[in-house]
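Of the protein chains in this complex, all but one are displayed in their positions.
Order of writing sets the chain letters: A and B. Residues in each chain are counted from 1.
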Amino acid sequence: MRSIRRLSTMLGAASLVLGTLTVSVVATTVSASAATKFKACVVTDTGGINDKSFNASAWAGLGDAKKSDPSISISYLSSTSSADYVPNINTFIHESCGVIVTVGFLMDAATTSAANAHPTQKFAIVDDAPVVKKGTSVLGLQYETDQAGFLGGMLAAGMSKKGAVATYGGEPFPSVTLYMNGFVAGVRYYDKTYHAKVKALGWTPAKGACSLSTCNGKGTFTGNFTDQTAGKTDTSTFFSEGADIVFPVAGSVGLGSVAAAKQAGKGHYVMWVDSNGCTKDPSDCSLFVGTVAKGVEPSVEAAVLSAAKGTFKAGSYVGTLANKGTALEYGGVTIPSALKAKIATAKAGIIAGTISVNPNNYPVVK
Amino acid sequence: MRLELRGITKRFGSLTANDQISITVEPGQIHSLLGENGAGKSTLMNVLFGLLTPDEGEILINGEPVQITNSGDAVRRGLGMVHQHFMLVPVFTVTENVVLGFEPTKSLNRVDYRKATEDILHLSRQFNLEVDPDAVVERLPIGLQQRVEILKALSHDAELLILDEPTAVLTPQEIDALMEIMRSLAAAGKSILFITHKLKEVKAVADVITIIRQGRVVGTAEPTASESELASMMVGRDVELTVHKEPFSPGGDVFEIRDLVVRDERGLPAVNGVSLSVRAGEILALAGVQGNGQTELVEAIAGMRPVESGSITLNGRDITNHSPRQVLDAGLGHIPEDRQRDGLVMSMSVADNLVLNTPRRAPFARRGTRNLVAVQAHAAQLIKDFDIRTESPQELVSSLSGGNQQKVIVARELSRSLEFLVASQPTRGLDVGSIEYVHRQMVDHRNNGNAALVVSSELDEVLALGDRIAVMYDGKISGVVDPSTSRETIGLLMTGTRVEQSRD
Partner (left out) sequence: MTEATPVRLHRRVWAQLTSQHPIVVTIFALILGFLVGAIIIMTTTASVLDAWRGIFHNWGAPGHAIKLTFDNVGAAYRTMFTGSVVDPNSLWHSLTTGKNWPVTLTPISETLTYATPLVIVSIGVGIAFQTGIFNIGANGQAVLGGIAGGVVATMVHLPMVIHLPLALLAGVAGGMVAGSVPGILKAFTGAHEVIVTIMLNYVVYAFLLFAVLSTPFQQPGQQNDISRTFDGSAQFPPLFGTASGLRVSYGVLVAAMVVVFAWWFLDRSSLGFDFRVTGANPSAARASGISARSVVVLVFVISGGLAGLAGFVQAASTTHEIDGGFLIGNAGIGFTAITIALLGRNRPMGILWSSLLFAALGVGGRAMQSQTGIPLDLATVIQSVIVLFVATPVLVKEIFRLRAGPVATLKLATQGWGT
């Protein structure tokens, strides 16, 4: 009881502090942030800025821009659900952000309507190309990830000891399935070209070719980008079905695959997605055969810097192997140089247009 | 031991619970502390036992001022307390309970049960407190359990025993036995502080009586003083101890129970073949030691407990196993045994409690919307009619005294047009003034030609109210007798002993 009394005296004093403080809140009028600094803002999807995936990459892109031009100030708001997209974007519009970066195809509708209502406001949206009114300034950032996914598929196929590799997604968005489609194409290409007897699980492409906006097929999905337990379960299932390398395309869900690979022991690996696994999760680098990277960071950085300089161009940007908007990066596992050479050849072929990344061109013979 | 309390004052905020109380208990004296509930008796005992620190005054033991800061202190200084609710472990034996916390030990810290048993036998012989040291406490009758409590106090070398309302749970025979024990303890030089509000017992056993009212000592009296003198000192005004009843002129049967069997929570038949009938203009009093099936019987009548077999009829209508709502609508009034649990909602106002079981009746509600003006007016009327002491109808019922809370229930039930009233322990825990009031209300109700069943474990109440007295023992009616029957005979019926019945 005595100690509570003592605490009460302390807190009593503190309440006086607060009293003065409220006065100061009212007394101070103009906020410091009203300076003429250029402000870049990002609204993340529900994964938040620590999802070790595309939300994190977008935020890192803003960070890179600030490094290049320290006069830029940056800010972010995470969405706890889709109901937060609109108010988060509105908050930034009211705070006069120079450019608002929104992350993900799910924010298409919210970004489109905000852009239509505020035509002078600059937007950049990752993984989407919204259809907006003329006179608005929206830059869609998209990436032909099936190109790098193809190389990833080759790498996985070449590294597999058991003759099977697998992939799964978070949700069947085109930005997700494009990766998976390219991956499966790469596996099939490697199987056919080098008679490796290796197959891909987790994605069966539909007929026809994929584009940035549609990429259909049937596959394994966890249903969200946050449930790591589901990722672990799916990965363990693939391992038990004979796969030894798994490619999760599901943001932070992929960390469940890492856990499953650790649990399964030697010879089980993960192919990381979006941004280099060894940078994002260094402690697990030895489990990553490589990363199918998407150039979110550099493209977001470029968008922000151009907006700050006044050279921002609305429209769309498409990242390819050629412009390094998507790439295969090697991980912590030693790759035979012969395999690296095969991959380099294929890369050149894709850029030159002589190798197709459509899996339907490499039919599986049963 | 000579215990002296000098000018004890204890305040709680603006309330003075004890105001300059001075009492002296001489060695070998039975000193009775008489007062109503809320007079300040419990506060005084808590001060004496170190649970509360007095604001003023001092405590002297054998002439020396002492500081008592906790109950351990009190025990070490030779004070022993027998609580109203026993502090015994039901599954332990008598010996185990008595030595609990102060076990005599042999080598290696083993409890020396043989020595403990011998000590107990020695004490029992010394003070006529016969009890089997190896008996398990929960199997003993209440009266013997109380002896165990007394033994426990004596085993800690208590020189002064405080008995707090010790007779509330006893049969008349057990009360007599307790009085004997008190006398023999006093004869052996022990001092006894006897706290009670029952006048008969005080007169029977006390050497000196101190009466306290509203925290003050209002006087002392000799045991030779009359009951009405004591009562008026206790209440502060003249009190009518006997209720005036019109001559008994019963009408036809209003309420009838046939071969009723009701099970308790454990599935055992608590009411085992009871048949009773009550006539218009009659109060049937149901006597018996608590726990013999009265509670279950009343709950079954009120529709709150399923009837296994048998029937209950009210004005010829079968109400067996009807819901409480149906039973209430059939015109049954119910004053429940535990008023705070079953009779009132403590966090609601007096006005709401006065319509607790008739909230939908006109004019209190129309088409699902309550008419608070009508509820208020109804409350104001009943507060006046039944003399409920409350600041306003909006006051929470929890801030009322026990007596006024009971008045709320009595007012609510008697103001409905009733066919039959069941009252269970209607005056338990009430002060003399309130008891007088409740009794008068019930007798008025009966004088108006209504029928009532009053269940009570207080023999005085049973005798004062009953036109006929049924005695219940072990789930059965052990006899139905005339109120002129002697207390001893009824006491025997309460223990299940069959006696020659005088009538019916």
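We adopt the following convention: a contact is a pair of C-beta atoms (placed from the backbone, for glycine too) under 8 Å apart; a residue touches a chain by one contact, two chains touch by 3 or more.
Predicted model only: the values in this text are computed from it and were never measured.
Asks: Return the single residue from B:G219, B:G310 or B:P324 that touches the missing chain.
Replies: B:P324
Asks: Out of B:L344, B:A451 or B:L493, which residue would touch the omitted chain in the full complex?
Replies: B:L344
Asks: Which listed residue, A:F38, A:F123 or A:F173, touches the chain dropped from view?
Replies: A:F173
Asks: Since one chain isn't shown, list which residues of chain A touch it in the complete complex.
Replies: Against the missing chain, chain A presents residues 1, 4-5, 7-8, 11-12, 14-15, 17-18, 20-22, 24-25, 28-33, 41, 46, 75-78, 80-84, 86-88, 90-92, 94-95, 106, 117, 171-173, 216, 223-224.
Asks: Of the residues in chain B, which ones touch the absent chain?
Replies: Against the missing chain, chain B presents residues 13, 302, 304, 323-329, 334, 336, 341-348, 352, 356-357, 359-360, 365, 368-370, 372, 391.
As a convention for this text, only the chains that are shown with their structure count from here on.
Asks: List the centre-to-centre spacing of chain A and chain B in whole Å, with centres computed as mean CA coordinates.
Replies: Those two chain centres are 76 Å apart.
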